[in-house]
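And now, chain A:
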Amino acid sequence: MPLVSIKDVHKSFGKLEVLRGVSLDVKKGEVVCIIGPSGSGKSTLIRCINGLNDIQKGSILVEGQEVNDPKLDKLALRKKVGIVFQQYNLFPHKTALENVMMAPVKVLKEPRREVEERARALIAKVRLSGKEDVYPGHLSGGQQQRVAIARSLAMRPDVMLFDEVTAALDPETVKEVLLTIKELAAEGMTCILVTHEMGFAREVADHVYFTDRGVIVEHGPPEELFTKAKDERTQRFLSQIF
Partner candidate 1 sequence: APAKADGGKLEEILDRGTLRVGVLGAFKPWSFPSPDGSQQGIEVDLAQSVADTLGVKLEPVVVTSANRMQFLQQGKIDAIIGGMYDTAERRQVIGIIEPAYWTSGPTLMAKEGAVASWDDIKGKPVCAKQGANYNKQVQQDYGPRLVAFAGNTEGKAALRAGKCVAWLYDDASIMADLASGEWDGYTMPVSVLYNNPWASAVPIEELDKPWGVFMTGMAYKWQADGKLVELEKKWEVKPSDWIAEQHKRLEWDESYLQGQ
Partner candidate 2 sequence: MKAPVKAFRIDVEAVSSFLPSRALRGWHGILLLALLLTSLAIATAHAQSGGGTGPQSPLATLIEWIPFILRGFLLNLGMSFLAMAIATVLGIGLGLLQLSRTRFLSVPAWLVTHLFRNSPWLVILFVVMLLVPFELQLPGGGTFVMSDWLKATFAFSLPVMANLSEIVRGAIVSIPKGQWESAESLAFTHGQTLRWIILPQCVKRAIPPWMNWYALLAMATPMASILGVREAVGNAQAAMEAAGARPELLVPFYLFLLLLFFAYIYPISIWTRMIERKYAVES
């Protein structure tokens, strides 16, 4: 059974149809990249997976549970699915460590001591040891983004969603963040990534999906898609990128 299973999802904002029948499966431990032109609905799709947006038609199953079931316990879903946005949105009134600890302590009511230990380990893992007590305002964009990743991981999700997490960063710090994600993927975390970094997608992805105007135009393993794209739109998009 795939960990995430998306079937014929339709989603509109008012009259604007943003997703027009998207289907996609992600197995445990797999890393999936979604690429496509701006406005093609990538962010919307990813936000639907953890229930930030609701859908009009189709189904999204996470570990076999329907996300859009009104009876679903959203809390349980969000514990399973972590998400990191382009805008890192750290809580500016809390230190890096507190940002990471907050959800497990306040939401899951886990014991403080235990959470702190885990949080420190996570901060070390994103290579930010020493920055525990620094406020987000004093961290660089890349550092903030890595804290945001650690913050999501602290909930011990089964799958991580990344929405153009490096788009707002300067080239310098992009690398650090990508490295962190790469290690995560290597450790076996299931990841769904929206990204414009084609080189990175090629390197880490098990499977790449190309979306345009609300549908998945083409998908396949990275070498195949990047070098032997069949669809003309995919080819045009890729040629512009490189």
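As a convention for this text, a contact is a pair of C-beta atoms (placed from the backbone, for glycine too) under 8 Å apart; a residue touches a chain by one contact, two chains touch by 3 or more; residues count from 1.
Here is how the candidates were picked: all candidates are chains of the complex that A comes from, given by their letters.
Worth saying up front: this structure is predicted, and the values here are computed from it rather than measured.
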Worksheet item: Of 1 or 2, which one touches chain A within the complex?
Response: 2
Worksheet item: If you look only at chain A, which of its residues touch candidate 2 in the complex?
Response: 50, 52, 74-75, 78-79, 82-83, 85, 87, 89-93, 102-103, 106-108, 137, 148, 151-152, 155
